[in-house]
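Only a single protein chain was left out; the remaining protein chains are all shown in position.
Letters are used for the chains, namely A, B and C, taken in the order the chains are written, and counting of residues starts over at 1 for each.
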Amino acid sequence: MKVVNDFSWKIAGVAGDGILNAGLMLARCCMRGGLNVFASAEYPSLIRGGHNHLDVRVSEKPTYSHTKHLSLLVALNMDSVRKHAKKLLPGGGIIYDGDQLKLMEQDVGRSDIKLYPVPLLALAEQAGGKIMRNVVAMGATIGLTGFDIELFNEILRFNFGGKKGEAVVQANILAARFGCDYIREHYCRSGDDKPGGYKSVDNIDGRYSIDGGHPGDGFGFRLERREGNGHIFLSGNEAIVAGAIKAGCKFFAAYPMTPASSILHGMAANEKAFDMVVKHTEDEIAAINMAIGASFAGVRAMTATSGGGFALMAEGFGLAAQTETPIVVVEAQRPGPATGMATHSGQGDLRFVLHASTDEFPRIVIAPGDVTDCFFKTVHAFNLAEKYQLPVVVMTDKYLGESYASVEEFGHRGLKMERGKFIPDGELANNGHEYRRYKITEDGVSPRAVPGQKGGMHTASSYEHDEEGFEREEEETRIAMHHKRFRKLETASKEIPEPEIYGPAKADVTILSWGSPKGPIKEAMKLLQKDGIAANYLQIMYLSPFPAKKVAETIKKAKRCVIVESNMTSMLNSLVREHCLLDVRDKVLRYDGRPFNPEDIYQSIKAMVAG
Amino acid sequence: MKVVNDFSWKIAGVAGDGILNAGLMLARCCMRGGLNVFASAEYPSLIRGGHNHLDVRVSEKPTYSHTKHLSLLVALNMDSVRKHAKKLLPGGGIIYDGDQLKLMEQDVGRSDIKLYPVPLLALAEQAGGKIMRNVVAMGATIGLTGFDIELFNEILRFNFGGKKGEAVVQANILAARFGCDYIREHYCRSGDDKPGGYKSVDNIDGRYSIDGGHPGDGFGFRLERREGNGHIFLSGNEAIVAGAIKAGCKFFAAYPMTPASSILHGMAANEKAFDMVVKHTEDEIAAINMAIGASFAGVRAMTATSGGGFALMAEGFGLAAQTETPIVVVEAQRPGPATGMATHSGQGDLRFVLHASTDEFPRIVIAPGDVTDCFFKTVHAFNLAEKYQLPVVVMTDKYLGESYASVEEFGHRGLKMERGKFIPDGELANNGHEYRRYKITEDGVSPRAVPGQKGGMHTASSYEHDEEGFEREEEETRIAMHHKRFRKLETASKEIPEPEIYGPAKADVTILSWGSPKGPIKEAMKLLQKDGIAANYLQIMYLSPFPAKKVAETIKKAKRCVIVESNMTSMLNSLVREHCLLDVRDKVLRYDGRPFNPEDIYQSIKAMVAG
Amino acid sequence: MDGKEFKVPMNGNGSNGNGVEVSHGLKVLQDRKKTTMAGLTPKELPTWCGGCGDFNILFTIKNTLVELDIDPASTAIFSGIGCGSKTPHFIKTYGFEGLHGRSLPVATGTLLANHHLNVIVVTGDGDGYGIGGNHLIHTMRRNFNMTHIIQNNEVYGLTKGQYSPTSPAGFRSPSTPQGAIDTPVNPISLAITMGATYVARGYAYEVKHLQKLLADGIRHKGYALIDVFQPCSTYNKINTIAWYKEHLYKLEDSGHDPADKMLALSKAMGDGDKLPIGLFYRENRPTYEDSMPQLNGVPLVKKDISDIDITPMLQRFK
Partner (left out) sequence: MDGKEFKVPMNGNGSNGNGVEVSHGLKVLQDRKKTTMAGLTPKELPTWCGGCGDFNILFTIKNTLVELDIDPASTAIFSGIGCGSKTPHFIKTYGFEGLHGRSLPVATGTLLANHHLNVIVVTGDGDGYGIGGNHLIHTMRRNFNMTHIIQNNEVYGLTKGQYSPTSPAGFRSPSTPQGAIDTPVNPISLAITMGATYVARGYAYEVKHLQKLLADGIRHKGYALIDVFQPCSTYNKINTIAWYKEHLYKLEDSGHDPADKMLALSKAMGDGDKLPIGLFYRENRPTYEDSMPQLNGVPLVKKDISDIDITPMLQRFK
């Protein structure tokens, strides 16, 4: 019996092989076929060469991350075989170019998987060009899994249609068909249950389909089409872009930096359609200061960067706090120190973001855990920033920002835009008094006027200042303003949602985490459950203000606690210690630049529970 | 009976009044007279105007800080009277210009102090120019306290001698004499015990002295000359400069920023005499990167800045860590956020410095507490930086860096310069193997070659790298290098001294603090002792690596603990919580930009112990 | 002057910039009183040293706003940190005293968010040509419609007298006790090279001349740099009023043609003993704002954001 619709696919080769696009097409194809998908890639800080690979996870049930184990590997070079063949599940297989690699069972070192040589390059050339090698491999994948080739052709039309023209579309469709036919002809002669079909069949409408026969000989996995579910397929960064646009962000300034660059690209691509100004600046210092300027003028403004760029923004970050100018900063983590591992993932910036810039001031730090969080938390970030007139950081990382998932379409209509204490023109003009931009109020928030409004004139200053904004150094003024700023955080903390618990209320083990490990953790929980280990998981989404009460409660109630995060010193535990005076001794930490996978989390926790 | 040699003096006026110089002359004069002195000033972020004042504390016994209460106030305007008269001790007095201010007892609101109008401006003009108004006031101070006017004249010669010429010296001596004579003539007719003398007396050598009569009528304080003690009188920043020069710092780059600018000035002034290159750069980013470049070439290098500049340096700070290039960064704190209170003091940057820059990496953070610490800890900073090839931060603040104290001359000869693992030319040239700059070693430290050495060629990279320095992204390499870097901190922590305890082993209250409150705390301990409260004090000088064991031990052993520091959230307590899982509930915190004074600490702790 | 008020419907709370653009770079509001010196003067008084050139620059900026009858509520003045950067506090318009060296990006953000505002930037030479140099060169080539006034006292005033990027060679200061050895920045040739479209130099003690330069600069549609020689009575003992008296001459008096770029450059770099003040160079080039289709209609700040429909963009993820 084949495993149906529970499939992990990897394509691996060198940078410049066009792996990313290929994989995303396959994933989208599966999504349109009613399945759930997740796609993530690993690539080096190079434009060509180095080792690149992309995972597509496909499942009938909701799926949240890539997996360590694979059903099918498309290996574009020997290096890829060496690195990944061991991850194949029994019944899995390798598609590779038999003209270029001569693979034997002993090369792979195992007999429980199948080798599927396909002349990828030759077929691509036959279809019209080497560049379509990956499309041939996609077609082969469709053929081998018995999935719907015409659905894949739709994707090819979607992808190459508008911009590239019909000839390109047709060549790609041909390439896919060559791949599909080749694999069916050579490796799909007999199914597990009954003899299989051969090639694709031309339909009367000029389209074609697989002949209904069975997928690959001895291949243990099969993909079947299901009812479409209207999901959307996008990355964390794309969800942030969608969230920012929804939230009415009209000004976005940034300097490119992996893994935040695609936010810049996404915003720029939508600049015209949504009436925004998007500026690629001279550096990150300019980016944050421009965002502050735009917000000073009354516009919702954002910037996005990674750790190195955030370091350059640290001074401006404090300026936003001091002038009480709302801004949203996306901090997309990658490993350091310094340039570090530019294209990899990690969660080593938490403490830096929590403490960046001179002296103490309130900030809100939100760490979405998945694509859907990325959308809604970005919207919330803008609301919080404006309501409390302070900087809000949305912390992500490479794995979250650059991984793609199929998710329910965001119900975005009617989401509330809470703009806080803007003073209407009328009120300002008529109040007769001197306007006080930094009026001391009970909730810490002062009514806000913006340039152009009559009667609201004031100077915002990076110095300590009085209620009108004038530079002051008197003890009392300083204390009053310091307190006022912190009072905003107290007020905000009343509306900031508590961390959410996933899984059963009573569990053998309670996982604490923040940010991108969410997906792998949710998958690991399924694996643990299969082994009869009940796990639940507290997702700490808002890290400042830190939800000490809920976290402490959870830890105290838990039978056993484990922290999962991507850094060496366990920054989350340092926060738990600091804020809750509790120590979580069990931890699963990863800091080699790679994201967690469900299997490793599962194994680690299982060993803990056993040990 | 007058209080002898226990004296607190303040001069107050507007910026541009030349208050600082005047006060420092008085302090130096007292030091040369064998007394202990401490001087600190408060001024606004303006070149002219605003409220300025300077305290000089004089004592027969060692003295560590300014005091809240005053013996004598020199008030250069009415504002100064209003702000400071209430701080005068009974028996204290105010010297002011009677031609400009008409003061009555009721203006001051108390009858237990004396008013000493002196025509400061008129006497200064008579002596040669308005500008000498402060010198007249100094002379009056000497007269009123009965101190040695000829010693003060020496200081005037020392100060104005070389650069300004004899005429200026003579005019100043005259001005001082006018002040002294005026006060003695008008207010020193009778001592507390017997009738006093009048004016100064010309000696045969052309010099003059006070006539031996008694100081001011009803004035409760008196200064008496003691045996000289060879002390030196300098600020924290000057001690850092001395330390850096001693340590062989040959390259210093900085961008001016209060309160770190005087380090730049001090280094520049000594550039020629000590063969150093001192560069005022285009910005702080350049400053830290230049220091890294110089250190890469094998030279000890330093930079100095305040919080805003440190924010700009954050990225470079990580570069030093990643390339394992030793540098010393002085971070002189001032209140924020942002520009904040540029000329005031605070300790709000601790967490920022501990966590600045992308991802996790080892750094050593040292917070000297007084002028002597500033010297020796700067030297230690250079040794640690080179031995462990990492960035070391010396954290100070405005109060520490810009306050002056008389201290024992540093015994600097023979201080050991520990340069760590430089490879001698011979070894390098002969070893035949490829040189590995980032060789994995047990202690984490790799042998170091510098440009110009044959056989040591390598490229230092801000990327994650292998032992030779080449960019690498493999999991194992990353982990090995991450561990190697952190291992250096472990090695270093074995030689880093534990925090020191001041005061009795058994105490009613144990004070925990770091940095500049040291002086006021030591003074407060004296006050507590007078009230029969035994206090001791743990000075946490090295904040990273955090001395968790010693701190925890101390807290657990203590009858009662109090944290004293200059920020609102008690960052030290957050560290205690994080590292020791202990909470210190009693705190004395100040965050209005002003330094602690002994009296306030004493009062607060006394109230705690009572309550 | 009483007039019609333009109301552009806006998203609930907060609205602004009812400005319409007239004559070149200048924007005015119509429903308001005439701008007066008194109206521009807040209660706080400047705290500069006696004899500081910043007083005159402040006074001249205010005079120019009066002369041009610019609406204070539609004007925003940006500065960095330094003695002169305290200026926004002393003019009753909107103001933003940001970080040292970072005024230009803040001003840019505001301008793009509401391009109906009059945007003026006032910074010191250290701020503008030193730490802020990167923003300066890139802002100039973008040609935003803003007026940038540099209080060039050739020294760091607020931090007590260190040399600045424009300090003359040999300048002794606490950071250059042996005398500066860097070749000073020439702001005029730099600005011309980097694409500034109005490049002038004034002198704090030639207020009428300065006012004309400022007025023309504000009227100019595009980025206008006006470098102003500003005696610092406390820390610059070289470039004093007396020194300037001897060393300045007016470009106008030498028959200069501000349309001639190479001539402007050679005047700027002229190695004679005398330094010219006046308008070096002027050019018309489309502004950055005018090149952005999304700014042709209402300013960003007036866009309704209450419930933006992102359905079309989400379609692309299907």
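We take it that a contact is a pair of C-beta atoms (placed from the backbone, for glycine too) under 8 Å apart; a residue touches a chain by one contact, two chains touch by 3 or more.
If you're wondering where the values come from, they're calculated on a predicted model, not measured in any experiment.
A.B. asks: Given that one chain is not shown, which residue among C:G82, C:G95 or C:P165 touches it?
C.D. replies: Result: among the candidates, C:P165 touches the missing chain.
A.B. asks: Looking at B:G18, B:G49, B:G128 or B:G248, which makes contact with the chain not pictured?
C.D. replies: B:G248
A.B. asks: Of the residues B:D6, B:E315, B:D349 or B:D586, which one touches the chain left out of the display?
C.D. replies: B:E315
A.B. asks: From the list B:G49, B:G218, B:G293 or B:P545, which touches the chain that is not on show?
C.D. replies: Touches the omitted chain: B:G293.
A.B. asks: For a quick check of understanding: of B:F7, B:Y182 or B:F233, which residue touches the chain that isn't displayed?
C.D. replies: From the options B:F7, B:Y182 or B:F233, the contact with the absent chain belongs to B:F233.
A.B. asks: Over the whole complex, note the residues of chain A touching the chain we left out.
C.D. replies: Residues 16, 45-50, 255-258, 261, 264-265, 268-269, 271-272, 278, 280, 282-284, 308, 338-339, 342 of chain A touch the chain that is not shown.
A.B. asks: Residue by residue, what part of chain B touches the chain that was omitted?
C.D. replies: Looking at chain B, the ones touching the missing chain are residues 32, 230, 232-234, 238, 242, 245-248, 250-251, 253, 270-277, 279, 281-283, 285-287, 289-301, 315-316, 319, 323, 409-410, 412-415, 417, 419-425, 448-463, 469-471.
A.B. asks: So which bits of chain C touch the chain we can't see?
C.D. replies: 130-134, 137-138, 141-143, 165, 178, 181-186, 189-190, 193-195, 261-262, 265-266, 269, 285, 288, 291-293
Following the convention adopted for this analysis, only the chains that are shown with their structure count from here on.
A.B. asks: CA centre of chain A versus CA centre of chain B: separation in Å?
C.D. replies: The separation of the two C-alpha centroids amounts to 48 Å.
A.B. asks: Going by the touch rule set out above, which residues of chain A reach two or more other chains?
C.D. replies: 285, 315, 319, 323, 461-463, 471
A.B. asks: Can you pull out the residues of chain C that are in contact with at least two other chains?
C.D. replies: 81, 99
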